[in-house]
Every structure is written in C-alpha cells, then in structure tokens.
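The other protein chains are all here in position, but one chain of the complex has been omitted.
Then we have chain A:
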Amino acid sequence: MRFFFFHLMPYAPLDPDYDKIHRSSWVTLPNDYYDPELGAELYNRYLDELEYAAELGFEGIGVNEHHQNAYGLMPCPNVFAGMLARRIPATAKIAILGRALPVLANPLSVAEEFAVLDNVTRGRIITGFVRGIGAEYHSLAVNPTESHARFHEAHDLIVQAWTKPGPFTFEGKYYHFPHVNLWPRVYQEPHPPIWIPSQGSRETIEFAAAPDRRYVYLQTAAPAATLFRTMQGYRDEALRQGYQSSPDQLGWSIKIYVAETDEAARREARPHIESFANKFLRMPQEMLLPPGYTSLASMKGLINSRKTITGGYRTMEQMLEQGTFICGSPQTVIELLAEYQRRGGFNLVMAGLHFGTLPHELTRKNLELFAREVMPALKGAVPGEVPRVAAA
C-alpha cells in the first residue's frame, strides 16, 4: 500500500454558529467570518503539517482546489505546490488533485504551471483534473451545463500541449489557440502522471480507465460500499477495453485518525470529524447540484435519492459505519485498511489526517502514529484476488 497525506486546509476558526444565519459555508457565507490574522497563522501551520508529512516518509503530499468557502482555503493549488516544492525532501512527491478545469479561464495556463512545477521538482509532481463541485459553478459564474464539454476539451488541450511538438494549433469549441507552444516542456516522459479524483460517476470511470489514458482513479467522499463498486467498475471497464488494470491505478481518499487506543482515538477525533461533516461540508442541494452539472438522468437519480452531503446531522458513528472515516488504535487502523484493500483492490491511499477543526498537536500526533505505526505494517500489502461486487 502506498500512502499520501492530503490536506484540505479548512478555515478551522469558523464560528460554528454561522449556520444559524447562513445556509452554507460555501458561495455566500460572508467573508467577514474570515480573520486574516488567524488565517495567516493557519496557512503557515497547514504548510508546516504538509512539510512534516513529507519528512515522515509519506510517498507524497496532496493539495486541491476549492473556491470561495470555509471548507478548503486553496483556490490556487499550484501556488501551494510551488511553496512546498523546494521545502520538502527530494524523496517526496506533490499531488495536485486537482485543477478544476471547466471553471478556469484558460486551461493552457494550467498546462504551463504544471510544466514549471514538473521541471523544478525534477518530475515529482502528480497532476489531477476535476470538474470542481457544483458550488464552484456558482462561485466562479461558469455555466454548469458546459461543464462536461469544457472538461474534456481542456483536458485534451493540456495533454496535447505536454506531448505534441509545438507550435501547433488547437481548434476547440470553447478553447481555440492559434499557437500552442509550451515553454517549458514537461520534465516527465511522456507527461506528469494524471490522477482523476471523483465521487464515482460512470462517465468518469470510463474516461479514466480508457487504454490510452490509464489514469489513476481516486475515489473521494464516498461510503465503502460505493468504493468497492467503483473500483470494480474500473477493473471491469479496463477488461472491457482489453487490458488488466493494476492496483496502482486505483486509490481511495479517506479521512483517518490514529491514537494510542480506540477509545482515545474516538474521543479525540469526534468533535473535529463532526465539524468537518456538518459545518464545513454544509451545502443545500441548489448549490451542490446546479442544473446541467450532471446528465439529466444522473441528476434525477441524485435528487431522488437525496442521500447526498446535504442531509441531516451526521455523527462520527455513522461515518465509521459507512466507511467514510477510519479511526482507532494503530492496530485497528491497520486491520481496517487491510480489509478495505482486500475488498477494494486499490493500492493508493490518500490519507486525510487533518479534518475540520483538528488542532495542530493532534494533527502532528496523527501524522506521527500513522507514519511510524501504520505505514510500515502495510508497506508490503498488495491486493490479492478481490471478491466480486456489482460494479458502479
């Protein structure tokens, strides 16, 4: 099993009573809830935590992109990758998961930024492409009905910019460039790895698993049952397209907390994981699912199920039960991860070892226990024959 540490950088000092007045910590939460003095402290603390993880021996560290919210304070993940690039040991990678292509004005500048990072780190970056969540389309005033089409076109433009000799012409519907000619070229051959974080739509799995792509599919924010189905879906899609996928093409992004005992772990994690689920992730359906963000059929299913992150209060016990959170002593966490790997068949773990309001001391302790007790025990663990489930 291969381990990365992933940070969301929430605005932890958020007044938890904001939701008595406001519907969401996204889009319209007034920014006078943000205190620049506290924010400055927080950014530096979070960067310290990422750097510390790199020193502790994680294969890499991960950042991502969200806009205009208290949930994640990284609107510009490549800036964060740039701040980290020359501070961490040369053994560690930086995973930028990912750039929200459709909501960005110019995808060619994304290709450029990644190329710069790839050169400076001598090929230690992993790139990621996402569509952004629904709220991003409200925040950046980008038409959600164009989301899929823009994503695919921007992706094609970036990969071509990395791999085709320039200058060349790119002729798309949304992006049209007479001169694509990247300076610098990318460092890694043929291009930096591309990971696709997703909540598990059929279209995304097919896109990532295609034989000419074979992108890492990273399951995010889903119960274990969904994880098993999407992992199966990816393997099936690969076989359908004529090849056997590797467990290194499959990853899971999961929040984890380790402490000395199960009891201590639950006691220490509870308020912070519940703040993550109920305060920072709070979003009405209109924000989460703008019209056109998914196909009509998918949207109908999502609205009907209403089992989205917009539901009622979620307790830690519910999250543990669902497998959206792993918590316990090192031994418990080792056993759970091994079991999830046995059933999911993935080899990559994007460990969210900070969440919600988790303080610095507990985050450091979590990182240390995970790196020293959990990671070594699972280093050699690889999935065997995966029990079959109905694919997503």
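The rule is simple: a residue touches a chain if its C-beta (ideal position, glycine included) is under 8 Å from a C-beta of that chain, and two chains touch if they have at least 3 such contacts; residues count from 1.
In the analysis below, contacts and distances are computed from a predicted model.
Participant: When one chain of this assembly is omitted, its UniProt record names it as which of these: "Methanol dehydrogenase", "Na(+)/H(+) antiporter subunit F", "Alpha/beta fold hydrolase" or "ABC transporter permease"?
Facilitator: Per the UniProt record, the undisplayed chain of the complex is "Alpha/beta fold hydrolase".
Participant: So one chain is hidden, and I want to know which residue out of A:His138, A:His191 or A:Arg282 touches that hidden chain in the complete assembly.
Facilitator: Of the listed residues, the one touching the omitted chain is A:His138.
Participant: Specify the residue from the set A:Pro184, A:Pro284, A:Pro359 or A:Pro376 that touches the hidden chain.
Facilitator: A:Pro284
Participant: From the list A:Ile21, A:Ala90, A:Ala105 or A:Leu296, pick the residue that touches the absent chain.
Facilitator: A:Leu296
Participant: What residues on chain A make contact with the chain left out of this view?
Facilitator: Its contact residues with the unshown chain are 27-28, 137-138, 141-146, 284-287, 290-292, 296, 299-300, 303.
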